[in-house]
Every structure is written in C-alpha cells, then in structure tokens.
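All protein chains but one are shown in place.
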Amino acid sequence: MIRVTVWNEYLHERTDGIVKDIYPEGIHKVIADFLGKNDDMVVTTVVQDDPENGLTDEVLNNTDVLIWWAHIRHYEVSDAVVNKVKDHVLRGMGFIPLHSAHMSKPFTALMGTSCTLKWRDGDHERIWCLDPSHPIAAGVPETFVLDPEEMYGEFFDIPKPDSVVFMSWFRGGEVFRSGCTFTRGYGKIFYFRPGHEANPSYYNENVQKIITNAVRWACPTNRLAGITCPDVKPVEGI
Amino acid sequence: MIRVTVWNEYLHERTDGIVKDIYPEGIHKVIADFLGKNDDMVVTTVVQDDPENGLTDEVLNNTDVLIWWAHIRHYEVSDAVVNKVKDHVLRGMGFIPLHSAHMSKPFTALMGTSCTLKWRDGDHERIWCLDPSHPIAAGVPETFVLDPEEMYGEFFDIPKPDSVVFMSWFRGGEVFRSGCTFTRGYGKIFYFRPGHEANPSYYNENVQKIITNAVRWACPTNRLAGITCPDVKPVEGI
Amino acid sequence: MIRVTVWNEYLHERTDGIVKDIYPEGIHKVIADFLGKNDDMVVTTVVQDDPENGLTDEVLNNTDVLIWWAHIRHYEVSDAVVNKVKDHVLRGMGFIPLHSAHMSKPFTALMGTSCTLKWRDGDHERIWCLDPSHPIAAGVPETFVLDPEEMYGEFFDIPKPDSVVFMSWFRGGEVFRSGCTFTRGYGKIFYFRPGHEANPSYYNENVQKIITNAVRWACPTNRLAGITCPDVKPVEGI
Partner (left out) sequence: MIRVTVWNEYLHERTDGIVKDIYPEGIHKVIADFLGKNDDMVVTTVVQDDPENGLTDEVLNNTDVLIWWAHIRHYEVSDAVVNKVKDHVLRGMGFIPLHSAHMSKPFTALMGTSCTLKWRDGDHERIWCLDPSHPIAAGVPETFVLDPEEMYGEFFDIPKPDSVVFMSWFRGGEVFRSGCTFTRGYGKIFYFRPGHEANPSYYNENVQKIITNAVRWACPTNRLAGITCPDVKPVEGI
C-alpha cells in the first residue's frame, strides 16, 4: 500500500472565482480523488494553513510519496518544515512537485539551482514523450494536448535530469522540459509541469495517468532511518 | 506475468569438470530455478546450439525479458539472430547480459562501443551500491562479497550508463562498473558483471536478488509492434 | 592545429536545381569555408564518390574531427569504411554528423539504435539552448530562428545524450533534440539537426558558430593507438 500525501497551498481556490469553479474543493481534493481509485494507494491531503504547514513528524513518517502544489505563498512555508521534507526525501520519500511548485522551497533546496523559467498565460500545450521506456510513460500516448494551459519556457534552471520523460511544445514558440526525474539520496523526485490553477488540467486523463505512474515510480526502493555513514569492516589483512 | 527467457552458450558446463561440478545442468538452469520461484514470472531456457540459436520468432515474440550468458562462442551466433534480438530490444524487450556477455554480439551492437575491459582470474570482489534509490537495488545491502570471483577492471568501454547501480572493488587494485542500466529505444538493458563460470556466484543470495529485481525493472513499459514514425497531425492553422 | 575533414554525400547539389543554387560547390565547400577562417583549424573535404568513399587510412589517421553530411545514399558507403570510422571514433576522433546523417551508417553503428524520427518539409524552426554552460553553446543566443527549415520531430530513437545542448521547436507542433553530445570510447560525438539541403542554413551565423564550437569541443582529449586492455600491475601483497 503506497501512502500518498497531497499537499496544497490552497489559496486561489478560496479567493478566485475562476479557480473556485474548476476546483471547488481545492486542487488537492481532485488529485486525491483520482489517485484514491487505485487499490494500491491510500491518499490523504494537507494544506499550507494546517498546523506545521500540515507536515508534522507523524504525517511525514507515514508518507511514501509527497505531492506538492503551490504558487505564491512559497515563502510562508517554515524553514523547519522545508528541512524536514528535504531530509525525508534524502532518506527515501518520493516527491512530486507540480507546476508552479518549481519555485517551492523544498524543490529548490533539493535542486540547488534557481529553478527559474519563462511563463505566459493562455497558450496551447502539446506534450511529447521522449523516454517511452520510463515507467512514468506507461500507457501514455506519444503526444497529447492541453488547451488552454499556461506556457512555461526554457531556459529552465534545473540540474540535468536523470530522464526528461516529457517535453512540452507551446504555440507561442517555446519548449519546456515538462516531466523530469531526479534522484537525491535515497529519494526519487518527479517534477511535472501542468497544471495552471485556472485550467482544468488535473481532470485530463493523461495528466492523471502520468501522476498515477509517478506515484508508483517514486515509492521508496530502500529507506534510511537516518542519513548515516555506517562503518564497514575493511577486507582482512590490509 | 513476466515471460523470462534465459539464453546460455552452454559450453563450459559440458566440457570443463570444475564448471560441471558447480553447474551440472548449466548456468541457465540455476538462473531459471531461482527466478521461477517468483509468482509473477514464467521462465524458459534456450541454448546456443538450439535451432536458430534458440531464438525463433515465436520465442522472441513471447519474451518480455531476455537474460544472456555467453563467453567464447559469441561469433558463432548468427547475425540474423543478433539483428532480431536488437530489434526486439528497441521495441521494448528487456535485456540482461551477464558477465562475459559484455562481448556478446547483441550487447556490443546495442552499445556501439568495443565493450572491452581488463580481467584476471581468481580475485576477491566487493560490490558496492551507488544508487540505493534504483529498483534493482531493492533489499540489496550496501556492500557484499563474492570470493573468489574473476576480476573485471576499468576502463570498460561502454557508453555512459543511465545509472551505475553497482560498483565493484577487487583486491588486486581494480574498480569496475558492475551493474549498469541503459535504455535503447523502448527497451531497458541491465548489464551485471558476476559470475565467472568457475565460481558459484549464481547461488549467491544477493546476486539472485539483483537479477530478480532487474527482471522486474526491465519488463517492457510500452512495446512497439514495429519501429515506426507515425504521422502526427500538425496543430491547426499553421 | 585541429585537422578537420568534411565528408559529403554530394548528390543533391549536382542533380537538383534548387540545391545547386544554394550550394553550387556542395555543402562541404560552404562548411569548409567558414571553418577554414579559424586560425586553429585546417580543413579538407572529401566526398562519397572518392575512392574508398574518401576515407583512406591516411585521411583518417590525419583527421581530428570528422564532419558528415549525407541523405539518401547511406547504404552505398562500404561497411569496411564504416568500421574504420567507428574504430577511429572509439580511439578518439571527433565526429559531427549533420542533419539527415542521423541515418548514416557510422552514426547508427555508434548509437546502437534505429535513429528514426519524424519529418516534414518546409516548417519554421526555433532553436533553444538548454545547456548554456556547454562549450558548444559559447556565444550562441538563447534562441534563434531558421525559416524555412525541414521539421524533425520526436520520438528520436537515440540513446540518452550526455547533454541536450539545443532543442528545436517547429511551428507545426513538434519538438526535437537538435544538438546532442555523446561519448563513445575515447571519442566525442555531436549530432546537430540543421540543415536541409534545400534551405540555406549553413550560411546562418549561429549555425556556423555552433559547428565551429563543436569542432573545438570534439577535438580528441586523449587518443589511443588501438583499443587495448593494457596490463596493470596489481597492488603489492595481494
């Protein structure tokens, strides 16, 4: 059983009419709903305004994969929480930052770069699969469309991904590494570009399939009780 | 159900007393036995002297993961068979060349390099895990010993692997990239260094665990009926 | 002094009026001309119809970087020549296949994959830099346009590149890994997507800058007299 926690900033859905209409109970609720249909997953949700930003030790100790949606309140997440999230990822917890979470504190801390990019609202996106052998691409068509979606464009200041599973084309002339895998310590990370809060992308079947695949892929392979450097006995007779 | 085919050159076990004592029914039989204990795998074996080197269209069309052990008869495998194996890998079939199969024709054709290395019989090997997040490392200790084992040493002339999951240390002073993953087309490849025919490495529990994990990892994500370049409709109005 | 050899199939420029108008003396001549302006390069040209396809031992032994343009006569290049080119690359010679040379025999032999892709004539290309730290990107703007150019689209069946330095956007809706680096043995390879024979892309200043940078980058770091596995003395007392 994969224990998934969906974390949401949860601001726009409460304050912006357009967003509210699309995600009346919050983006986290829609993601939790489609993931919850899988027999091998148990899903809970937390939001930024919960105590300790929703990420108590108990929650983190019981999370295999953490999904993160955030946009304009990144800097209100406490550094103590960010350090704990980073530590859990290095010890094996999967981490899936979505869309504007490219600027979230846990993601930028794990990347070590600025994670900046270009953007423009209201474009037409075509997503291409560049690594059809990757588990996250299972059952996903070679290309599919999200229209409208916000444009994110290169140069995306991230370290070289282990795999660029998906690449986006935007009508306005930009390309973007939209689905990127990374390993950090014992943990696996998948950054996925969609979806803008004012577009219904999390209802798209391919987006749902990709996030579902990503949860299974990011589930810990091995997990450390702590970052440790255990002593290893030298070979005899040195 | 993962359909595994274990291919063996099957020469030393019939002609060399030491090898015969260790693998009386052939290396393929020992590998098939430990894999066959898994509920999600169905395993068959073929050997080089079978018609069409054991790899008829029917066999290949019904193989999800092909394991390959070979040593000194590489050049007796027909080019027609090699081309078919390569084509099946590019269309999604998993491929796991073991030990001296680094010089097998399918592996060198898929790598594009000479795949040469250094070697010396009768050393002491310590295998280290360098990518504990990789599915092939699941449940494998940080380090384990094979003693005796043949030394394989760098420079190993392979393209940069997607992941070096395991690295070997040899008492004589060498290091070696012992567990390497590659993607080629829709297919996943895992080269694994042990075991020399005169050493009982395929009875080692960690070696068995690694090969078992590798079979699951290499199982096709997506599979092509043929290498094709399907037409994609341009966006409207260009 | 970098010794560059520019190899050309040299067919379209002799038989097709449109191509002849753009490259009256052949694509190889235009490439040799702009490279030859650099004080650190000495450039020669050969064409497919030369004896031994222009690549005698003497030519190859005196080539640091080989540039290759070809389109529809790949299979008329002799296998003996292809094997020699591959061997020279593995021993250190730089190799820069351009545009439709993605299907040339030396490139596909070095990649180990089908190297197939999608294509459509007469599109509008925008090239983006994805790795501004790479030497091949020196002085190249973040993005530049080639219009018209032939579309090449993903899925491009190549092994994962060491770096995707450039990514193309096409008006029709496709993306493509247009500037890819690989290492094979001691050799460095840069595949670069432009230019279609009916478009004047090799006169473009950014295309010229990229190919010039690539020649310097691909120049051998170390060079082998032969692919060898020299004996290394074990540490004392094992």
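Lettered A, B and C in written order, each chain numbered from 1.
Operating definition for what follows: a contact is a pair of C-beta atoms (placed from the backbone, for glycine too) under 8 Å apart; a residue touches a chain by one contact, two chains touch by 3 or more.
Small disclaimer: the values here were computed from a predicted structure and weren't measured.
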Out of A:V19, A:L98 or A:L117, which touches the unshown chain?
A:L117
For the chain that's not shown, point to the residue among B:S100, B:S163, B:T183 or B:N222 touching it.
B:S163
Specify the residue from the set C:A137, C:I158, C:V175 or C:I211 that touches the hidden chain.
C:A137
Absent chain, residues of subunit A that touch it
86, 90, 109-114, 116-120, 153, 157, 159-160, 162, 171-174, 182-185, 227-235, 238
Just checking the interface: what residues of subunit C touch the absent partner chain?
92, 124, 126, 131-135, 137-139, 142-143, 162-163, 171, 183, 185-188, 220-222, 230, 232, 235
I need the residue numbers on subunit B that touch the omitted chain, in ascending order.
126, 128-132, 142, 154-155, 160, 163-164, 167-169, 173-175, 177
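Here, only the chains that are shown with their structure count from here on.
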Angular offset of subunit A relative to subunit C [C-alpha, multiple of 5 degrees]
180
For subunit A versus subunit B, what separation do you get between their C-alpha means, in angstrom?
33
Averaging over Cα atoms per chain, report the distance between subunit A and subunit C in Å.
37
So which stretches of subunit A touch two or more other chains?
126, 131-132, 142, 163
